[in-house]
Each structure stands twice: as C-alpha cells, then as structure tokens.
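This report refers to the structure that appears directly beneath it.
Note that one protein chain of the assembly has been removed; the remaining protein chains are unaltered in position.
Chain naming follows the written order as A and B, and within any one chain the residues start at number 1.
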Amino acid sequence: MIAGPRRVPVAGRIDPHRPLRFSLDGRAFTGYQGDTLASALLAGGARVIGRSFKYHRPRGFLAAGVDEPNGLFTLGEGNRTEPNAQGTMVQITEGLSASCQNAWPSVRFDLGAVNAWFAPALRAGFYYKTFMGPARRSWMTYERLIRRAAGLGAASHEPDPDRYETRYAFTDVLVIGAGPAGLSAALAAGSTGARVMLAEQDGLLGGTLLGDPVTGDTEVWRTRIEAQLRSLAGLQILQHTSAAGIYDGGTVVLVTRRDHCRPDPSAGEALQILTTVRAKAVVHATGAVERPLVFADNDRPGIMLASAARAYLNRYAVACGRRAVVLTNNDSAYAAAFDLLPHIDSMVVADVRRAIHPSLAAQAASLGIEVHTSAVVAGVRGRAAVRGVVLCLGEGRPRFRSIACDLICMSGGWSPLAHLSCHGGIKPRYRKDSAAFVPGGYAAGHFGAGALTGAFSLQTAVLEGWEAGNLAAAFGGFTRAADGLRPVPPAAAPWESANHHIEPVWQLPGARAGKAFVDFQNDVTVQDLLVAHQEGYGSVEHLKRYTTLGMGTDQGKTSNINALGIMAGLRGIDLEDAGTTTFRPPFTPVRVGALAGRHVGRHFRPLRRSPLHDWHLAHGAQMIEAGPWLRPWYYLWAGDAVERAYIEEMRLVRRAVGLSDVSTLGKIDVQGPDAAQFLDRVYVNGFARLPVGKTRYGVMLSDAGTIFDDGTTTRLADTGYFMTTTTAGAEEVLCWLEFLLQTAWPDLRVHVTSVTDEWAGMSVAGPKARAALERAFPGEDFSDPAVPHMGCRELLVERIPMRLIRLSFSGELAYELYVPAGHAPAVWEHMLCSGEPLGMRPYGLEALAALRIEKGHIAGSEVDPRLSLDDLGLGRMARLEKPFVGRELTARAAGGPKRPSLVGIECLEPGKRLRGGAILFAAGEPLKGHGRGYVTSVTWSPTLEKFIALGLFAGGLDHLGEEIVCAFPLKGERVRARITSPVFLDPKGERLHV
Amino acid sequence: MLRVHCPLCGERPYTEFRYGGDASRARPALGTSSLEAWHDYLFLFDNPKGPHREFWQHEQGCRQWLLVVRDTATNVVREVIVARNAGPGGGQGPGSR
Partner (left out) sequence: MYRYSLLRLARHALSDRPWPRAWRQAKPRSHYDVVIIGGGGHGLATAYYLAANHGMDRVAVVERAYIGGGNVGRNTTLVRSNYMMKGNTEFFEFSLKLWEGLSHELNFNVMLSQRGQIVLAHSPAQMDALARRGNIMRLNGIDAELLERAELRRLLPYLDYSAAARFPILGGLLQGRAGTVRHDAVAWGYARAADSLGVDIVEGCEVTGFLRDRSGVHGVETTRGRILADRVAVAVAGHSSQVAGLAGLRLPIESHLLQAFVTEPVKPFVDHVISFGPELFYICQSDKGGLVFGGHIDGFNSYTQRGQFPKVRQVAECAVALIPGMSRLKLLRHWAGIQDMTPDGGPFICRTPIRHLYLNGGWCYQGFKATPAVGWCLAATIARDEEHPLVRCYALDRFARGGESLDEYGHGHRPYRH
C-alpha cells in the first residue's frame, strides 16, 4: 500500500516503487513517479491549494488536465522560478519545490478574503465606475494597490539559466492528440506508409482512456494500439508536446516540455523544444474538456469535474473524498460514480434530467447507487471544504434533501477543444445535439475526429479517427489502409450514446442567489453576467472584456460555453446566434523563452565582422556596434578613453598617416554593356562619361525625390563599375538596383552583384599616405599622374589583386585600398609594418567621423530620407537634363527657401560644448517651438581647437556668419554659436594634393 | 506561415523574401515629367481586400523579383511569376520585410 491519506488500492499509472519527495510552501510531501503535483497533493489530503483572483475564496482542484483554473503554483526558486504552473500538468520530480499563490499570509488564512465582504460592490465593471476622485491623478494611487493585489505568481527578474531549442520538421501527416481518435488516426495514416507525427501533450498516450481503470477492457485496447504504433517505422511519437497554434499555410507549432527530464543547459540540453511543423495533412484529435455546472458556491474545495475525480482515482490511485455526490446533466458522470463506488463510503447521484436510460438506471440500481432525477442543488455547505449539499428533488412540489459529503463530482457536458481550427480563422459552429461548439470547418488537408467533433463515444472516436487518418494520408498521396487493420475498441454499454444524452443546462435554478461561478480563475459569477447584460455588454466580445471572462491563464476552457449559454438566455437568443469569442494562439501558455529559442543575448541578432576583426581585437581596438557590424571605435594606442583617443588618432591623420578599416561599406559590382546608362539613371549626377580608371562621388534619390544613399563609384572598364554604398544602406541599395533592372528596365543589359564580403577596404589617409604606399609596394607608381585625385589603379602584388582608389573622406591625401577579404589581415599588417617609420597607426570610427565633420562631408545622420539634395547643399550635383530616379519629385521635396539646409556651426562660448540633437534658434528669439533647425553631428576639433558641428538651419548659408543659439533644454543648456560653411578645414582642398 | 512558391527555387517561407509592395500600377516611364503620374503611382493604393498584385524579391534565394497575386483576406498566394518575364512597368519596388 502506497503512502498518502487518500490513496486507495488501485493499480493506477503511478510507480509505487519510486517515491518522490517534494514540498509545497516548505511542507514535505511524498508522491510517486507518474504523479502530477495535483494528484500528489490530493493524495496527501490537500484541499485548499489556492485563493481566487478577486474574492480570495479558498479553492481546490477543479480538473485534472489543461483546463484547470484554480490549481496554479509557483515552481522553483531564484532564477528558475516559474509562476502560474498548472498543478495538474506538472509531473513531480525529486526535490520539486512549489508554493501557493495569491494568498497572504497563507492559503488557509488569507487576509485578501475580506474582499468577499464587499462582493456586491465588486461586480463586473465596478472599477470603471469609481476610483476617479478626488483628484485627477487619484487613480494612480488606487492603481498601485490594485497592481500589487493583482497578478498571480511572482516572477524572477534574473536571467533564465535554461536553454531552449527551436527546430523545423516536415511530415506527411501530423496527428494532434493521442486519445482514441488520434491513436486510430495515427494507425491509419501510419499503415498507409505515410510519415506520421503524433503529438500528445500528456506524457502517456491514450487521452481520456488514461482515466479508465487500468484493469479494464479499454486499457487492453490502448496498450495494443500503442504497441502497434510503436512498431511503425515511419511514425514519430512526441509526448509532452502540445500544439500551440496553427498559422497560415497549415503550419503547426508544437512545444515539447522536457522539464521532468531535468535537462542540464551546460551540457547543451534543452528544457523545451519548439517545433514548426509543415505537414501535408493534419488530423485534429484534440478531444474535449468537461464543463462545470453553475450553481451557488460551486467553487468550494471538494467540488470537481466528474472526469477529474475519476482520473485521480484510476490513474493516480487517489480518492478525492469518502462521501461523494455526483451531479450531472449527462451520462458521462456515471462512469465516475461506478468507478469510485468501491473505494468510498457513500455515493448519491443527482441528475438534472427528468429521466435516464433504463439500462443506465438498472446498472446504477444493481450497484446500489441512489439516483435522483430532476435534481438540482439548493445549497452547498462548507467553506474551506465542502461538507454537504442540499438537493432539491422532483418537479412540481420539490423536496429538499440534505446530504453530507466531502466530494461533489459534477458534469455539465463536454466542450470540444476547437481552438486550433479557430486559429486559422474558421469560426466554431454550435452542434445542438451535443450541446457543444465544434470546429466550423477545416483548412484544406485538415481533418477532425473524435470528441472534437461533438461525438463523445469511444466507438465513434475510433471510427472517425480511422477515417480522418486515411483521408489525411490520401491528401498526401498515399493509398488508404486496408479496412481489416482498423482497430476495434471494446463494445459500448447499452446506455452509452455519442452525446451522453445531454440535456444542456447553463445554470441551475437559484444560481443567481449566491455566488455561482462561471469563470473560476477570474471570479466571474452569474451575477456579473447579469450586470453585464443589464448594462448592455451582452455581445460576446463585450461580455468577455467587461467581466474578464475567459481571460485567465486557462483562457476560459471550462467557462466560456457556460457563460455564452447563460448570456444567450438573458438576451433571449439562441446559443448558435450568440457565437463565441475568437480563440487565439497559443492553446496553452507557452514560455517566451521557448519562442525566442537561441536568439537571445549575444545571439539575439547576427553580428557582422570585418575580415580584420580579429586583428582589431588583438591590437587594442575598442569596438562599437554600427548597425549589424562591430567596428573599431578607437585604439588603445591613442588613449584609454574615446574622448582622448580620437584626438590622437585625428592628429595622426592630419600630420602623418593613419590606416582605417572601411570594409563595412557596401560594395556592388555593376557589369554589362548598359552599365553606364544604368548608373546615369540611378545617380543624380552623370556617370556615363566617367573615364575608365576614374572615380566619382554620387548621390541616389528615392522615387519620392529625397536622399536615399551616397557613395563612390569607380569605372574599372567600359562595361564594369565598382560601386560603394553606405554601410547601413548596402542591402537596400542592392535590392533597389535589382528591382529597377528586373521590373522597370529589363531591357538594360546589366548585372549587379554584392561584393561587400569579397573585398576588404582600408583607408590610408594623411599627408604621408603616398609615402606609405610607396614603402608598402615598392616599385609601384603612386605619383599624381599615375593615381590622380579621384583616380583608380588596379594592382597585382604578390599575386594579390588590389584596387587602389584615391579619394578622401578626411580631407587629407588619402587612398582606399581594396583587397580580397582573405588577404586583408596580411595586407593590413604589411601596410602598418612598412608604414611604421612614417608613424602609421590604425584609427577608428570616432576619428573617422570627426575628420569628416571638419570637412563637412555628410554621413549617417545627414543621409536622411526626409531631406532633399538642396537641404544638403548638393543641389548643384544633379544633372537635371538627364532623367534619373527621383528627378521629378526633387523639386516637390525641396519645398522652398525657408527649409533648413546644411550649415556648419562653431561654438562661440569657450568652456561650453555643442551637442548632437540641440535645437537651433536665431539669436535673441524666444526658445520655444521647433526652432529653425537642429544639430546633426558634433565633434571637438583638435585642429580648430573648438567644438564644431554640422546641422540643418532654415535658410542655410544665407545666414552665414550669423550668431545663433543651440538650445539643449534636456540639460538646461543654451550655447551661443555661429553659422559657418560646413567645410571647416581647407575649403580649397589643397591638402588633397600634397 | 505564409509561403511563396518561387518559380525558380520552389516553395519557401516568406521570411526568405523581401516585400516590395503594390505592383498593380505601371511605373511611369523614366523621365515622365507628370507629377500627377508619379504621385498616383507612389502614393495612391487600391489596397484591396482580396487578390492583390504585389512584388516580392527572393532575397535569400535567387534574388529574383517576383510578381505575386495574393489574397489579402486569406493570405493565399494565387499566382507567382518572375517579374523580369512580365515586361517593363511594374509597381513601387523594394523596401524591407
């Protein structure tokens, strides 16, 4: 005999030889392998395991599966805390620690229960009607208290130590649910030779059959079919795996929980695995969950679903009470009565229906069970645990009968789990004979079977499953399985029918008088539905939103249909006309971590590295994110903080020579007989007449006539160009060029190819740049005639092809040297080595940016699609006589002379600094509104020894020399400054020609 | 998950593609000076609830721009052809996913 006050000598599906110790709120419990937290607690005699959300009423377990609304626990501690775990779905493991939620100081004595005193005032929508005063911001005060009271479990802010994996899977047939219908479907599909995946959220196969006695006929059938399935080579069984949702194209997302395996993340083991399945066909065999009956105090601990009481008995060897009352409106609950009877002291069945099937009545009578028909509940006794029930029996002149009991098994019928078909946008349909909402249809290649379809008997489930499995396989092109293979389940009792002879009753008479719960988790009662109805919130969506019905962690699995039935009654309409709310994925809550998989932390998004990345790291580069790239920000040789280092690096470039990695620039190879014409069309300036061996700076506009991208393009041959783009724009530009070539101008014979990754780029800049090249590549001619400004030379050094382009971002004599990416580290090292006597060192992004600001070159914050050519002072570049993309709308984008356009700004106040994002005003005008412009880029210029900036200012250089104010109210700063030319240094460009 | 049948690469998830927007109107010829033509082309959309002619580029595949007819009420893709084969014209063009 196994331990636990409520265990009974039933074989069950737990392993009595493998006891497991766990704790609840620090109290030790023992369960067995195979137990859930719920079954082990019930076995230990636990009654009150939680408090309700609003009224803090004591609650026990209602269900035994995914539909459980009450039994939520916080599992684990510290960074492994998991709030709101359904006790019915948690397999216990050795040492598991759990705690109760939503109660203080404890679930047995909870101060929050005072809320119940105010219950009549706390009905649906009460918070919309009050908490508005006395002051405007009063709600914030109330809200703080409400927020603290709301929420279920407490979560940890610590990073999750566990690992989650994602994968993709492809199969012919996916069967969702391994109840009788799913098993049968999988066998059918598997027998056709199709590849089959069978997904089951439980750890065992069988679905509702797992609630049957393990000594019965159905267990023989279940084990036989399981063995058959396991022998099929093409069949994959996924246990602990729930179908979270169905998405477009019939994609099904599965989540496999491996919590019970206690995976070790440091060994690369995943706690959960998310699988995106593409199946040719899908069988939905998700089954149904039982509905509670709605009567006053139907939430007392000890009142549970009949199927749950039966499952606890047959699967877990737990009798949830000694004296039971079964309360039902359909035949299914009798199974609970029959199975429980041998293990308890008393049993009474109260059936709402006027009459029951004679053979059912006979069977009950033969077992000595007292059955009352036309019975309803008049009252429930007990608070923390049910102690008795008062039944109202008979019609006409009813009799009252008080029965002492500690367990009420109720059944209000069955609700198919039609969520998945609904995810695809197909509304459920009401099936009157079964009093159930069933899938309104299925997507092509999807088939339903079993209780999901509103047919609740084992025999129909097996038949429908067999048919659905065959149809699914046939949809994937496989030939039907031979009918002789069809599994034959045990015969039904004479009284059994597919709809359990249900007589729907959405609330028992008198339910309005007390607190009759419809949604247990969110404390929605019949009274709340009444209030919603009175106030006009009767349509299903208003009802849900006004009362919070079905919005708990269980998403209304036990509550929605009862509520809809009650509301339809109040509104005097048919249930089928009332409709349902929309089921949204996921079917059961899914960890955010499982969705994110491995794309977290460092791997959140791909990181792009230059071919010189490792060199940079090894040589003191401090790296910075630049879009998807990591680039050297500054080097430690120049200083240990960016503020000092970039100044040293700039001095190096202005006085000697520096080397900088520009590999991140987008590089596009443009080839073809019409390449020249093509470039003429995409750049505002002309490229057709650019001679071979020359380079030109170009600007591209979007169709809307505003700035799209800029860069230099070099003509390597008559029909071949080497284009560079901005780092950020590389992808966009390539796609855009391809778009134009493939859709707008397919007649142009041009190919564009990204060569960003093929060519590394390094900028050699400074007055000694030529000398550096000469030292690096002796014997090559780098003289002005050989490589003039904006000229290009192709070199072959040690069989390494290189492209040397003389152009300058810094304003110094400078070259961009492009080498095949694989050779980049060697060439880079060689450059630095041979340049050492000249003082050559690497410089980073901060210096690069500061150098270009001194020269007034636009970059990052100025290449803005809100700006036009004129705004950036580039209007004169445009060759308006030739057609180019964006030409027509440039004028529209320009907008007039008052538009802010590019200026230089110099600080007039020593000791003060300019800042990016400062707003510009004319001197003396009030500092309010949107100003006349703003600062785009700022640096402290060591060359000029002051803060300088680029910015946009209304009227632009018409205001040259005028004093302005740079306002930065975020720091309470205003700084006097002057409008200057954006070219602060060497306006004539003499330094380019040293 | 939406899947697009690339005529060159086969059926692939939409995440391999870049959306290029409305393709129902012909792009004004290069150099068309009518501002109205450009305005209508760039800024006015039929935005139908139903079959929608649109561009997708198989960016992570063959890099071909495709002309796709997709029902915006169901996301069912009805037709895909390689845009190059549809001749000049076409719609607005690329952008991000």
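What we mean here is this: contacts are C-beta pairs under 8 Å (C-beta built on N, C-alpha and C of every residue); 3 or more make two chains touch, one makes a residue touch a chain.
The structure displayed is predicted, hence computed values, not measured ones.
One of A:N314, A:T706, A:Q742 or A:T943 touches the chain omitted from the figure, and that residue is A:T706.
Among A:A11, A:A155, A:C261 or A:V692, only A:A155 touches the chain that is left out of the view. For the options A:D25, A:E165, A:E226 or A:D248, the residue in contact with the chain missing from this view is A:D248.
When the omitted chain is restored, the residue from B:L8, B:A29 or B:L44 that touches it is B:L44.
Of the listed positions A:A474, A:A493, A:L595 or A:M877, the one in contact with the omitted chain in the full complex is A:L595. If you put the hidden chain back, the residue from A:P342, A:P801, A:G917 or A:G989 that touches it is A:G917. Annotation for chain A: contacts to the undisplayed chain at residues 79-84, 118, 120-121, 123, 126-133, 136-137, 139-140, 143, 146-148, 150-160, 162, 164, 166, 245, 247-248, 251, 253, 276, 423-425, 530-531, 534-537, 539, 541-542, 545-546, 548, 551-553, 555, 582, 584-586, 589-593, 595-597, 599-605, 607, 624-626, 702-704, 706, 860-861, 864-866, 889, 891-896, 915-919, 927-931, 934-938, 967-971. Although one chain is not displayed, its contacts with chain B can still be listed: residues 1-2, 13-15, 19, 21-22, 35-36, 39, 42-49, 52, 54, 70, 72-75, 92, 95-97.
Heads up, the rule we're going with is that only the chains that are shown with their structure count from here on.
The geometric centre of chain A is 28 Å away from that of chain B, both derived from CA atoms. Listed in rising order, the residues of chain B touching chain A in the complex are 1-3, 18, 20, 23, 27, 30-35, 38, 41-42, 55, 57, 59, 63-65, 74-75, 82-84, 86-96. Of all residues in chain A, those touching chain B in their complex are 247-249, 251, 276, 425, 681, 703-704, 732, 735-736, 738-740, 742-747, 883, 885, 887-889, 892.
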